[in-house]
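I'd like to ask you about the structure that follows.
Heads up, one of the protein chains got dropped from this complex, but the rest are sitting where they should.
Chains: A and B, in written order; residue numbering restarts at 1 for each.
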Amino acid sequence: MSARAATAALLAAALVYPLLFFGDGAWLVRSNYAIDVGMLALFAAFLGQSWNVAGGFAGLTSFGHVLFFGTGAYCSTILHVGHGVNPWFGWVAATTAGAALGAAVGHLTFRVGLRGSYFALITLAFAETFRVLANSVGFTRGGLGILIPLDQRAAALQFHDPIWFYYLALALCASGLAIAWWLTRSRFGTYLAAIRENEDAARALGIDVVRQKVRCLALSGAMAAAGGTFYAQKYLYIDPSIAFGVDRSVEMLLVAMIGGAGTVFGPLVGAGAVVALGEATRALSDARGLGLILYGLLLVAIVGFLPNGLVGLVRAARRDA
Amino acid sequence: MSMQTGRNSISRRRFLAGSTAVAGALAMPRIAGAQAAAVRIGLIHPVSGFVAYNGQQGRLGAVMAIDEVNQAGGIRALGGAKLEALLGDSQSKVEVGVSEVEKMNEAGVAAYVGCFQSPVGIAATQAAAKYGTPFVIDVGASDALVSRGLTNVFRLKPGFGRCVDDAIATLGELNKAAGSPAKSVVLVHESGEFGTGTAKLLAGKLPSIGLEAKELIAHDNPTRNFDNVALKIRALRADIVMMSNYQNEYVLLAKTLLQQKVNVAAMFSVLGGGFNYKFVREQPDVAEFMLDHNHWFNPKSTKAQALKKAVEAKGGLFTFEVYLAYNAVMLIADALERAGSADKAKLTAALAASTWTPEIMPYGPTRFVNGQNQGGQGATLQALKGDIEVVRPEAFASAAAVFPRPKA
Partner (left out) sequence: MLSPDILLAGTINGLLTGAIYVLVAVGLTLIYGVLHIINFAHGSLLMLAMYAAFFLWRSTGIDPYLALPLVAAGGFALGYVLYRCVIGRLSRGKDENILLVTLGLAIVIENAALFFFGGDTRTVEVSWAAETVEVGPAFLPLAKLVSFAAALALCAALGLYIARSDTGKAIRAVARERQGARLVGIDVEATFAISYGIGIACLGAAACLLIPSFYVAPTSGHAFVLVAFTIVVLGGMGSFLGALVGGFVVGVTESLGGLLLGESLGQIGIPLIFILILLLRPAGLFGSRA
């Protein structure tokens, strides 16, 4: 099967999937749970893709990507709850804010030449700074968090039926895939790959390394911020630890790395595996923590036995065939 | 600490099978049997993660209530139908909590009980509202839980608004009776929704009892060190320290204040997360004379004492999560009897009209207004000689309050 056919099949499957479970006319069985899990996987894939754009394609390994996620969530929520701005517009504003923040962080860090684990750690510190600020300043309501009023209309970016959040997540995920695909084709993507492989050589070739990296982080930040708004509108409550908690940063890099960093489909495959693993291990055991022990062990096993991620496994199988 | 899941809670494996209707059809005959169909109740607690202990305690209480109902013959109005627990772990994550709601809905739950953390509760109740399934909040301090116009949400215990009012009244009384030795208060609270909300309400109401709120000190979870907080309190020369925080920080703060020789007329917590039998028994010197306004059982109720013994016999602690979750299930059981049906709409109506009296609590008959029970109240407690005594309300008191605390 060619890559194009596989992609089309995948997209068709994702479009049809909720119809199997939705409403009285469900083709298979009515199950909002199945739709919810599908939505979570697509959403995790999108966030993973945002990490992948920077961490995978350009080698900008970040431990603090939740910085952009939380900024997006707070941006649209404060505009909506505090200033009455429609969340659809808020979403645009949040995405822009994410891009601006990405550019700002990139500008600060890349100009002084931070890379590798130094860059990873500084993003972690930025995320923590934002968490402390959100916890302390007035306009975020500090630790009280912000509750978005219940208003289940599409115009208010809230939906009564989970299927619409599913399709919204699918749209995000598809746009993420398109961006990643574009990175494999465009000149910009080539620059990033050159920088990832050997920064000094890239510079010698005349690539403006700092500028390209800043652009890349801005793109990645915009994506994560868009994810933040989606989350806020789905769950209608954010506080500093939900918005800027380190767990989500870890999850973003996890799905990309498990799936295969720097590949177009890595985050999607990784998110599918991580979400399925999470649901399955949670369902298998009542005992406190036992499901998560299993989850952690499987994670270690995947890393140990599939050094190039799950996508690498597929590639190897195709090469053998 | 052993975790009893109880005989009548179905195992995860079967729940998983039952959670999709396809597999559910296979599993059904085993569950149904000869008797009336069991009524399923979804329990959503954070049994892993930062507040795992609290979540486990909540689960324990709910499962004990279900066992008790079943041993007493099940729901009579439904032909002796048994209650069946579905056990859910929110892992302290909002999205996982919602996912559990969806999964349990497909397993056909008649009602939910949860969620400990208010953010999880806010999202979970909203997800359950889609199906019109009643959701009883066992623990969850935020008043936002019951003020959003969702008709399926019920909370038996008082929210922090009511607790603050009662705590303030008690403190005012104690101070006045002692000749008003205390003039000022420092508030120490965790920086999340629960601590900040409680402390802000308290600070606003202290002037009404003639006390000045000198400063609000917010701290993160976890906090590694309270030495500086002690320094500040000493420098402020406050007479009373009021605190609202979770278990770990509560214990660490109390220890530090004693160690740093902060002499105050009282340490008074509101919904103090660490004020429990374990703390008072393991650290009697630290705990002695500490006051706490919290959810508490009626010490004069023989049923409460029996339940306490049963929990302790399992090696557990009789903490507020246990009896609040226990009551949440008992409230649902009572509503099932009144409704004579496990139909969601009928059950919701029966809950809304409930006049059940939780006899193990210092509560009057239940009366829900917008889902919040008006008949509930907390109790003011004091650690005295290594035990916990109820000092207010008078009708339930087991000892007289010591205020101000004797100088060391």
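In this section, a contact is a pair of C-beta atoms (placed from the backbone, for glycine too) under 8 Å apart; a residue touches a chain by one contact, two chains touch by 3 or more.
Predicted model, so just to flag it, every value in this text is computed and none were measured.
Enquirer: Of the listed residues B:184, B:223, B:305 or B:370, which contacts the missing chain in the full complex?
Expert: Looking across B:184, B:223, B:305 or B:370, the contact with the absent chain belongs to B:223.
Enquirer: In the full complex, which of A:31, A:135 or A:212 touches the chain missing from this view?
Expert: Here the residue in touch with the unshown chain is A:135.
Enquirer: Where the complex has a chain not shown, which of A:53, A:66, A:97 or A:122 is the residue touching it?
Expert: Counting the whole complex, the residue in contact with the absent chain is A:122.
Enquirer: In the complete complex, which positions of chain A touch the hidden chain?
Expert: 61, 108-109, 112-114, 117-118, 120-122, 124-126, 128-129, 132-133, 135-136, 142-143, 246, 250, 254, 257-258, 261, 287-290, 292-293, 295-297, 299-300, 303-305, 307
Enquirer: What residue numbers in chain B mark contact with the hidden partner chain?
Expert: 1, 47-56, 191, 217-220, 222-225, 227-229, 231-232, 235-236, 247-248, 251-252, 255, 258-261, 274, 278, 282-283, 285, 317
By our rule, only the chains that are shown with their structure count from here on.
Enquirer: Centroid of chain A to centroid of chain B, CA atoms only: how many Å?
Expert: Between these chains, centre-to-centre, one finds 35 Å.
Enquirer: Which of the residues in chain B end up touching chain A in this complex?
Expert: 3, 5, 9, 11-13, 15-16, 19-22, 47-48, 52, 56, 87, 89, 91, 93-96, 98-99, 102-103, 105-106, 119, 122-123, 126, 130, 144, 148-150, 190-193, 195-197, 218, 220
Enquirer: Flag every residue of chain A that touches chain B in the complex, lowest number first.
Expert: That would be residues 28-34, 36-37, 40, 132, 135-136, 142-145, 147, 149-150, 160, 162, 235-237, 239, 241-242, 247, 279, 282-289, 291-292 of chain A.
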